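Removed from the display is one protein chain of the complex; every other protein chain stays in position.
Chain nomenclature is as follows: A and B, assigned in order of appearance, with residue numbering initiated at 1 for each chain independently.
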Amino acid sequence: MMNEYDVIIIGGGITGVGTARDCALRGLRTVLVERFDLTNGATGRNHGLLHSGARYAVTDRDSASECIKENRILKRIASNCVERTDGLFITLPEDDPAYQDKLVEACRAAGIKAESIDPAEALRLEPSVNPRLVGAVRVPDASVDPFRLSSANALDAAAHGARILTYHSVTSFIKDGSRVVGVRVKDTRTGEEKEILAAMTVNAAGIWGQGIAAMAGARIRMLPSKGSLLVFGHRVNRMVVNRCRKPANADILVPGDVVCIIGTTSDKVPFEECDDIRVTRQEVTALLDEGCSLVPALANTRILRAYAGVRPLVASDDDPTGRRTSRGIVLLDHESRDGISGFVTITGGKLTNYRLMAQMATDLVCRKLNVDKPCLTAGLPLPGSERRLNPSRADAVAFKAAEGRHGTMVKDMDFSHKSEVLCECEHVTKAEIAYAVKYLDVHNMVDLRRRTRIGMGTCQGTFCIRKVAEALAEELGCPQKAEEFLDQYVRERWKGMAPVCWGDSLREAEYMRKLYRK
Amino acid sequence: MQDKNVSVNNFEQCLKCDICSSVCPMLAANPRYPGPKQAGPDGERYRLKDPAYYDLTLKFCLNCKRCEVACPSGVRIGDIIQTARLKYGRQNRPLRDFVLADTDLTGSLATPLAPVVNRALGCRPVKAVMDRLVGVDSRRTLPSYSGRKFVRWFRESAAHRQLGFRRFVSFFHGCYVNYNFPELGRDFVRIINACGFGVHLLEDERCCGVALISNGFGAQARHQAEINVRSIRKAVSAGEPVVGCSSTCIFTMRDEYDHLLGIDTSDVRDSILLASKWLYDKVESGSVKLVFKSDYHLKVAYHTACHMNKLGWSVYSILLLKMIPGLELIVPEQQCCGIAGTFGFKKENYGYSQEIGKSLFDTLEAISPDIVATDCETCKWQIEMSTDLKVMNPISILAEALDFEKTQKSNIR
Partner (left out) sequence: MRFDVVIIGGGPAGTGIGLELQRSGLDCLVVSEGLGLEESPRREFVEAGGTLLQGDTVLGGTISEGKVTGVATRNLKGTPIEASCYVLATGRFFSKGLISTMDGIFEPVFGCDVLYDRDSTNWTNPDFYAPQPFEDFGVVTDDQGRVSIGGRTISNLFAAGEVLAGKIGMQTGIERVVNAVLGRK
C-alpha cells in the first residue's frame, strides 16, 4: 500500500513549520503534527530578536556567521514579520572597555557589519539608552514576530500541499523492525486516534524532542534552560539594545510591535517542569535591575506581564557526562547514530536560524528519499511579505494595524462588513478575527491571540475578551463555547500578570477580577 | 521606595475602563470618531511605534476635556489627542481655519469696520459666500464686532482712575472682551475697583492661542504663548495676579501652554486666575466685602462650560452667584454645548455641533431662566444662537446686582 505522506514532522514550532514549508516546496507530501497550537513552546516564548550574530561573535563564530546570513535572508523573505530596527551594543562604565574592540573585531571576522559609534551618536539614534554609556557599537539586529513568522511558514506549507494538524499529539511510533514507518496520533480535541504512515519522520519537538525520541527508541538528552522575560506596556526603544559584555542575564531589550521585551534569565530546570514553568520574583527583580541599567526609563514603565520559555539545549553526543551542551544546530540521523532508520531529529539552534535548520533537516530527508530538489526557501517571500506596504493617513488605525500584522494578506479581510474594533488596545477588528478563523487554524482564544495580538495590549484583554469570545465562538460556529473560551483565556493571561502585580498592573488585575470573577 | 512598574507615562495608566467614551460628546454624535480611549491612549501606543498610525479622524476631538474629568486614572486623554494633532496632523489647512484661529488678526481687521462687518456678517449673501468659499457654515450667527476695542476704552476712559489704588490685579481681557464685548471688561474693572483694587493691563497681551492650538497651528500658538507668559511673569513678579473672565483663556494659559506647547509656566500658573475664583477667595478670606442691592431679583441657570469643568472652578462662580440675595440659581448637570471654540463654526461640523448641544438647549429651555450664566463666551454664542435665552458672564450679573457705592465704601483701606 502506498503511504499518504512522504514525511511526518513532529512539532509546530518555528523549526517544524519551517521544515514543513521546505519539504512541501520540494514536492514532498508533508504532514505536520503538533499536540497544542503552533508556537506553543520556545518559539512563542522568547525575545523576538532577529540576531545579527553579534551576540555570538566573540564566543561562537560559526553561530555568528550563520546568524548574519539568515538575518539577511529573513529581512528579504519575511519583510512583514521583521522590523529593521538595527541594534546597539552599549558599554557602561562598569563594563570591560576592551570588550567593545573585541566585539567589533569578532563581528568583522564573522561578516557582520559592526561600527563603533560615540556615545552622543548612540543617544541620538536611540534616546532611551542609559546616558552613562561610554561606548556603543551599531549592528544589524532586528526584531521579528515569531507568531507571524510561524504562521506565514505554515500558510505557505499548506499552500504547497502540506497538512498542518494542530492539537494532534503523538501517542506512539509505528515501526517495522528498527525502521520508523509512521506515528499514531490522537486528536486532543475530539479524542479520535489515527495512524499516519510515511517513509520519513522528523522530530522537531524542541525540548519535548527528548520524549519523542525515547518513544522511537532513541536517546537524546536535553538540558532544559529556563529563560524569563518581561513585557513592557509600550515601546520605549526604537532599536534593539544589547549590553556590550560577555552574554549575561537581562542584557537585551527588544522593541516588538507596540511593546518592548527585556530578557532573559538563564537557569537549569528539571525536565519534568518544562510543561509548567513560572516566573519567580527573583527573576523579575533581576530583569528589572539589569534592564534599567540598559534603559533607565524602564523603571517607570508599566510591566504588562512576565513569561518564560525553555531553551532546547542538547547534551553533546561526545561528552560522556552529558553535562556539556552542543553548540548551534543539532541534526541527528538516527539511522547512523542509533540504528533506527526513517527517523531524524532537528534541534538546538535558534529562532534566527530556523530556516537553515529546516533546510538541513529537509536535505537529509531528501537524501534518504532519494529526492534531488534544491532548497527554495531562501528566495521565495513568505505569504504577506510579497511587497512592502505604505498605509495611507486616511486609513483607520485598525486597518493599518491589520496590515502591519498580516501584510498583503489583509486583502482577504472583509472590512466592509466587519469593521467593528473588538480589541481596542491592539485595534483588532471582527474582520481580522474572521480571517484568522478562516485561514490561520484557530480553535480558541489563545490561538487567536497568537495570530492577531488580541488581548496582548495594555489591558491584557480585560476590556474586550467577552466580546471577542462571543465573536470567535460565532465564527467557529459553536456559540455555546464562548464561556469556555473566556475562561481559558483569563487563566492564561493571569499566569503572566500575577508575577508583576503591583502598580498599574495590580489596578488592572483588580478591574479584571471585578469583571470576570465568578 | 521601589518605583518600578509604576508608570509616569501618563497614557499607560489607562486601564481601558472606557468611562471616557461614555462622556465624550463627539462619540455620541459622530460614528466616524473613534472616541477618546482609542484616539488617545490606545492610538498613542501605535503612534509611538510608527507615526504612520496617525489617523485623520482625530480632528473630530472637541478638546472639551470631559474625558479627563471623568477618567478615574488621571490620564490626560485630551492632551494626548491634541498633542498628536499638533505633532502628526500637519497638512494643508483651509484658509478658513486660519481666519477662525487667528482671532487677533481677524478682530483687528474687523474692529474699525465694525458696523459694516456686523451687517455683512449678518446678511445672507455674505454668509453664503463665507459658506462656500471659506467654509464657515451659513446657518451660524457670527459673533458681532464692537466698534471700540476694550483696550482703547481702558486707555482713554479708565486708566487714569487706576492711579489712586495701592493694590492691583492685571487683567487678561482676551479677544472676546477686546473685540466683541467690551461691556464685560468694563464690568470687571468696575467690580475690581469697587473691591479696592486697581486694574492694570498686561504689557503685551496676545490671544491665548486656543484656536490656533485646536486648528493645529502649533508654532504660531507657541509664539503668542511665549509673549503672554513673558508679560504674565512681569505682572506676577510685581505681585499682581493675572485675572480674566473667560474660562477658556485662563484654562489654556494654565494648562495647555505647559501640556501641549511645552512652555514651563510652573512659576506663574497659580497666579493665573478666573475673576470668580479671585473674588471668591478674597471674600472668603475676609479681605474683600461685597454689598448687593436689596431689590435685585433674577432666576439664573448656571451652565458649566467644559473648560470650566476641567478647571474644576464652577464651584467658585456658583458660590459667588449664591451670595446675591434675590437670585434664584439652578445648576443642571454639566453638558457640552457643542460649539467647542471654532469647531462649530466650520461648515462640516455644524450638524455635529448642534446635535451635541441639543440636550443642553432643551434642559436650559425647560428651566426657563431669566438669564443663563456661563464663564465661556463661545458657549454664550452657541446658546444664544440655539435658544431664545440670553446669556451673561457671572461677572456681568454681579455688576448688575452690586451696590457699587456701598461695596466701595466697605473696601476702602
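Just so we're on the same page, contacts are C-beta pairs under 8 Å (C-beta built on N, C-alpha and C of every residue); 3 or more make two chains touch, one makes a residue touch a chain.
What you are looking at is a predicted structure, and each value in this text was computed from that prediction instead of being measured.
Engineer: Considering the whole complex, which of B:Ala28, B:Leu56 or B:Val69 touches the chain not shown?
Structural biologist: In the full complex, the listed residue that touches the missing chain is B:Val69.
Engineer: Please identify which residue in B:Glu284, B:Glu328, B:Glu348 or B:Glu405 touches the non-displayed chain.
Structural biologist: Touches the omitted chain: B:Glu284.
Engineer: Any idea which of B:Asp295, B:Glu333 or B:Asp388 touches the chain not displayed?
Structural biologist: Reading the full complex, the residue touching the unseen chain is B:Glu333.
Engineer: Touching residues of chain B against the unshown chain: what are they?
Structural biologist: On the chain B side, contact with the omitted chain comes from 1-6, 15, 17, 19, 22-23, 68-74, 270, 277, 280-281, 284, 309-313, 315-316, 319, 331, 333-334.
Engineer: Considering the whole complex rather than only what is displayed, give the residues of chain A touching the chain that is not shown.
Structural biologist: 278, 281, 285, 490-491, 494-495, 498, 501-503, 506-507, 509-514, 516-518
Here is the rule we go by: only the chains that are shown with their structure count from here on.
Engineer: What is the distance, in whole Å, between the centres of chain A and chain B, each centre taken as the mean of its C-alpha atoms?
Structural biologist: 53
Engineer: In the complex, go through chain A and note every residue touching chain B.
Structural biologist: Within the complex, chain A touches chain B at residues 233-235, 255, 257-258, 288, 292, 298-303, 391, 393-397, 400-401, 421, 424-425, 427, 457-459, 462-463, 500, 502-505, 507-508, 511.
Engineer: Name, in rising order, each residue of chain B that touches chain A in their complex.
Structural biologist: Residue list for chain B touching chain A: 3-9, 11-18, 34, 37-38, 41-46, 48-49, 52-57, 73.
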